[in-house]
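Note that one protein chain is taken out, while the other chains of the complex remain in position.
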Amino acid sequence: MERLDLSKFCIRLGDSCLIMAHRQSEMCSKGPFLEEDIAQTNLGLDLLGQAEALLIYAAKLEGNGRTADDLAFRRPEREFYNFMLTEQPNTDFAFAIVRQYIMALYLTKVYETLAKVEDETISGVALKAVKEIAYHERHLGMWVKRLGDGTNESHDRIQTAVNELWMFVGELYEEDDLDVKLQEAGYAISGEEMKAYLMDKISAQLADATLSVPESVYMTTGSKKGIHTEYLGYMLTEMQYLQRAYPDAKW
Amino acid sequence: MSEVKDTQGQLWEVFIQTKKGLPFKHAGSVHAFDKEMAIQNARDLYTRRGEGRGMWVVPADAIVAVDPSDDESFFDPSNDKIYRHPTFYELPEGIKNM
Partner (left out) sequence: MGAEELDVLFQERIDANEKIEPRDQMPEEYRKHLIRQMSQHAHSEVIGMQPEGNWITRAPSLRAKKILLAKVQDEAGHGLYIYSATETLGISREELIDRLHQGKAKYASIFNYPALSWGDMGAIGWLVDGAAITNQVSLQKTSYGPYARSMVKICMEESFHQRQGYEIMAQMAKGTPEQKEMAQDALDRVWWPALMMFGPHDSDSPRTGNAMKWKIKRESNDVLRQRFIDKTVSQAELIGLTIPDPDLKWNEERGSYDFGEIDWDEFWSVVKGGGPCNIKRLNHHKKAHKDGEWVRKAAAAYAQKQSKN
């Protein structure tokens, strides 16, 4: 893999992890009970760790003097490449669970694949992440079942979340030129494979939770080109505030 | 379905084994609504700093405790039977492997 392509790849993955971690951290002190507050923060910390490792490596590969913090705190919205799914808000607990669960499934496959690549930095990050994400899948899957097969209210809420977040799932198995290069080098599985895997897993889990798979009418696209939903701008405004307000300061 | 009450779940007691082969020690308690959640909550609360290799969770009301007022009749007799302790026995000097 070429250095700059690998860097771009790490930024894409790192951005998704970062934005996911950020959304997760917004839930701190707002959990339905204290134990779940801790559980969600744990997931957030794992993702933040993955984001940091990936962005550090991306900056190194880029080799133009930018640091991981520069990438996180000084890029504008149109230069972020996280999936749109990751920036969807914590409308309620069900939305947070569905968003994170689908991403956990995706990341499982991604890290499994990366654990076997030649590049030692990346395989190192992946080997650690695989163990973390396995726990995420377990925890989040547990909640999908309990919310789906809990009360009428919880069932309705999580079905709504699934319905409204469905349009963002398509990006997870899209392929562009970089994806094709990654596949050829063994850094990614094909879009078809990813789609089949995701659909299998999701439909099985939803069925178990007495939920239905929405009919795919329209799948959104664009994050690989820096096109996002209106949420990202606000998130970055908050996240980047101190670094932008005090550009010469070191924190 | 009958009306569901709003609770914090049940109380579960947590026991942690820090290393394989060592006994399980009581670490504290957590709240959870079922077994799977209890195990996960206990892991998140009590093993964030690598404190454990093994863990048990037990519903608090499954635990049978000795009443402190029974302490004397329950525990004292074993204190009398000092021949249970290795230090009770006089062994010849130079003995090995015992």
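For reference, chains read A and B in written order, and residue numbers begin at 1 within each chain.
The rule we apply is simple: a contact is a pair of C-beta atoms (placed from the backbone, for glycine too) under 8 Å apart; a residue touches a chain by one contact, two chains touch by 3 or more.
In this text the structure is predicted, and so the values were computed from the model without any measurement.
Novice: Where does the absent chain touch, in terms of which shown chains it meets?
Specialist: If we consider the entire complex, the absent chain touches A, B.
Novice: Return the single residue from A:Ile38, A:Ala115 or A:Met167 that touches the missing chain.
Specialist: From the options A:Ile38, A:Ala115 or A:Met167, the contact with the absent chain belongs to A:Ile38.
Novice: With the missing chain put back, one of A:Ser154, A:Gln183 or A:Thr220 would touch it. Which one?
Specialist: A:Ser154
Novice: In the complete complex, which positions of chain A touch the hidden chain?
Specialist: Residues touching the hidden chain, for chain A, are 21-22, 25-26, 28-38, 41-42, 44-45, 48-49, 51-52, 55, 68-69, 72-73, 92-93, 145-147, 149-151, 153-154, 157, 235, 238-239, 241-243, 246, 248-251.
Novice: Quickly run down the residues of chain B that touch the omitted chain.
Specialist: Residues touching the hidden chain, for chain B, are 1, 4-9, 11, 28-31, 33-34, 37, 45, 48-49, 65, 67-69.
The rule is short, and it goes like this: only the chains that are shown with their structure count from here on.
Novice: Which of the residues in chain B come into contact with chain A in the complex?
Specialist: 1, 4, 8-9, 30-33, 36-37, 40-41, 44-45, 48
Novice: Which residues of chain A touch chain B once you look at their complex with the stated criterion?
Specialist: 33-36, 38-39, 42, 138-139, 142, 146, 151
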